[in-house]
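Apart from one protein chain that is not included, each protein chain of the complex appears where it belongs.
Chain lettering (A and B) follows the sequence in which the chains are written, and residue indices restart at 1 in each chain.
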Amino acid sequence: MDKFLEWLKRVDFPTLVISLFLVALFFVAIFVKVPIPSLLSDSIRRIGMNGVLVLAMVPTIRAGVGPNFGLPVGIIGGLLGALISMQLGLSGFLGFWVAVFLSVTICVGIGLGYGWLLEKVRGQEMMVGTYMGYSIVAFMSIMWLMLPFTNPDMVWAIGGKGLRYTLALDKYFGHVLNNFLKFKVGGVEVPTGLILFFAGACLLVYLFFRTKVGLAIDLVGQNEKYAISSGVNPKRARLVAVVLSTVIAGVGIIVYAQSYGFLQLYQAPLFMTFPAVASILIGGASIRRANIRNVVIGTVIFQTLLTISLPVLSQVTRGDVTEVMRLIVSNGMILYALTRAPREAG
Amino acid sequence: MEKLKKVLISYAVPIFFSILCVSAVLVAKIPPLFLASEIVRRLSRNTFLVLSLIIPIVAGLGLNFGIVLGAMAAQAALFFVVDWKIKGIPGVLVACLMASAISVVLGWLAGLVLNKAKGREMITSMILGFFANGIYQLIFLFFVGSIIPYRTRQFLLPEGVGLRNTVDLYGTVASVLNNAWVVQIGTIRVFILPLLIVGLLCLFITFLFKTKLGQDIRAVGQDMHIAEVAGIDVNKVRIIAIVISTVLAAIGQVIYLQDIGTINTYNSHEQIGLFSIAALLVGGATTRKATIWNAIIGVLLFHTLFVVAPSAGNRLFGQPQVGEFFREFLAYAVIAFALAMHGWRTKRILM
Partner (left out) sequence: MRVVLEMRNISKSFYGNQVLKNVNLTLHEGEVHGLVGENGAGKTTLMNILFGMPVIHSTGGFEGEILIDGERVNIDSPRKAMEYGVGMVHQEFMLIPGFTVTENIKLNREITRENILSKVFGEALRTLDFPAMREDAKKAIGTIGMSIDELAVVAGLPVAHKQFIEIAREIDKKNLKILVLDEPTAVLSESEAEQLLNVIRYLASKGVSILFISHRLSEVLKVSDRITILRDGAVVDSGPASKFTLSEIAEKMVGRKLENLDLPPRTKELSDEDIIMSIRNLRVYMPGETVKDFSIDIRRGEILGIGGLAGHGKLGVANGIAGMYPAEGEVYLEGKPYKLNDASYALRNGVVYLSEDRRGVGLLLDESVEMNIAATAILAFGEFTRRFLFFTLYDRKKIREHAMEMIRKLDIRCKSPSQIVRRLSGGNQQKVCLARAFTLKPKILFVSEPTRGIDVGAKRLVLDYLIELNRKHGVTIVMTSSELAELRSICDRIAIVAEGRLSAVLPPTASDAEFGLAMAGELQGGTQRG
């Protein structure tokens, strides 16, 4: 009992509130006779599809750069990879892996540029990252209209030029991971491929932070002077962290898109950032510390909350209350994290 | 030569924007008189809001993304003025008073939050704005019409709960301030009353920085620690600065909306934050320094570009949409640039 109370004291207040709210919703769901198996299926699917984007937050937080508010930069790289794969007409797993490969390559490039910029504005990365994200999305919105894609599934039917807002993936790599080895148990559908991929990504990141490079990044984030005295070059370490975060974001959007079945362009990348930041914070991370456990727990709580609240709350009021709830919960969580006093140094 | 270089660098943004503006105007081939009348109108409409950003910058709080809270207060007040059918100048006055009262509370809360996030004020005020937007949507999508009585059915959603996407001000307060006193110069209509109000605000701001409070704000903005050691109540001064800014933003939003004539219930306040900040920066302000001239010049340049961008886009690329995206891109890019400069300068000081 003591140990439980000890642990309870260390959990963040908002996380506690949100978790309790989630549990309450669950009970209401049972009471209102919302089919639980479908709720669980949806939750599992959403956890898998959003998890990798949340994972992208880990490297930058650990490096002392804060949550990667410039996630759209990596997402754009991922979108480009996916678009090229589609333009080449590749489908199924081939299409998926080619998209991933292209995305990683592109993201390494833009990640280096983005990381260089962030280093120049060391201390203001969160703000600059946010507005870099907005600027790039706005800029790419212009580019989507002008880039020379010709695949009729991708461009506007009338005029034949410029990409559509949403591109259907069913003829390409839509649902490839979800359908891989999927099975049903007790009415709950488990998208095995998706879960395996998420787990695999988590494992890779976990292992990365146990290598020398990963350790160097950790040290830079915890105590830059200690890192320097251990022979680490802090600028390089932070650059690696930003590149890694950008690459993971690129892969993350491809995973998301294949699960959703659609590739979303134009303004869409902007809506992925705050939920990802909020998720990892709900999972117990702070602006300066994060680990894989935070990613998993946070994604589970946040996504389950969003999944359950829709059918439950729509019994009481209109369905779009979940959108409002998402705004309040995610921004409230980030606000809380920002107003916590930083740990005393020494 | 050195001096010229220095001037060029510190005014890089307005100079770049002026060039951009002139080029766009030339490309778009918009009739100059039309352009002039649009500019005059936007000056009388938007300047108040941009001016409300000055005080927090001087207080060291950076760009106050939280003016969105003032805008929301204004809209809330206007929704009820419309419901209670208060017309004309009294309607505007009631709206301003209500909005100010709400803004004082919101500004005070915002100030408390920002005091807990010293060093991270900008990102915090930004997220605070989004959070408040969530609460705003909760109230106006779900509480209005149910818990909060609202009788004007035409602005409610079909089920009777929640406001529609647009709320008309025609018949109540639309153009009330504008039409109070119009001066015709050729084909250009100049709305004197809003311009006078803007002038009054400029006088007030100038006066403020000659008072003890203004001096305290300046001191806190330059160095919190030294101000504290000198005995100034730093936290209180910061809260006062935010409260003033929020109240001014609310009044500014009322002026803006009465000109536009309709309220975009779920969008007006968001956009206005972004565009006001971008305008101020275009006028040469930075995250640490802002003057009245930055506001005026900024509105001039930014909104000129605003008017001509779609036509320019159309002429250059054959798609007016490009122009619209380009407008947005510019607004974001200008802010990103100002923030980058802020970060770069801060890093150099700390080196």
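As a convention for this text, a contact is a pair of C-beta atoms (placed from the backbone, for glycine too) under 8 Å apart; a residue touches a chain by one contact, two chains touch by 3 or more.
These numbers come from a predicted model, not from an experiment.
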Contacting the left-out chain in the complete assembly, out of B:9, B:229 or B:260: B:229
Chain A, residues in touch with the chain not shown (by the definition above): 207-208, 210-212, 215-216, 219, 222-223, 225-226, 228-232, 289, 343, 345-346
Contact footprint on chain B, counting only the chain that is left out: 207-208, 210-213, 215-216, 218-219, 222-223, 226-232
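The rule is short, and it goes like this: only the chains that are shown with their structure count from here on.
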Separation of chain A from chain B, taking each centre as the mean of its C-alpha atoms, in whole Å: 32
Contacting residues of chain A [partner chain B, same complex]: 69, 117, 120-128, 130-132, 134-135, 138-139, 141-142, 145-146, 162, 274, 317-318, 320-321, 323-325, 327-328, 331-332, 334-335, 338-339, 341
In the complex with chain A, residue positions of chain B that touch it: 113, 116-117, 120, 122-124, 126-128, 130-131, 133-135, 137-138, 141-142, 159, 161-162, 317, 319, 321-322, 325-326, 328-329, 332-333, 335-336, 339-340, 342-344, 346-347, 350
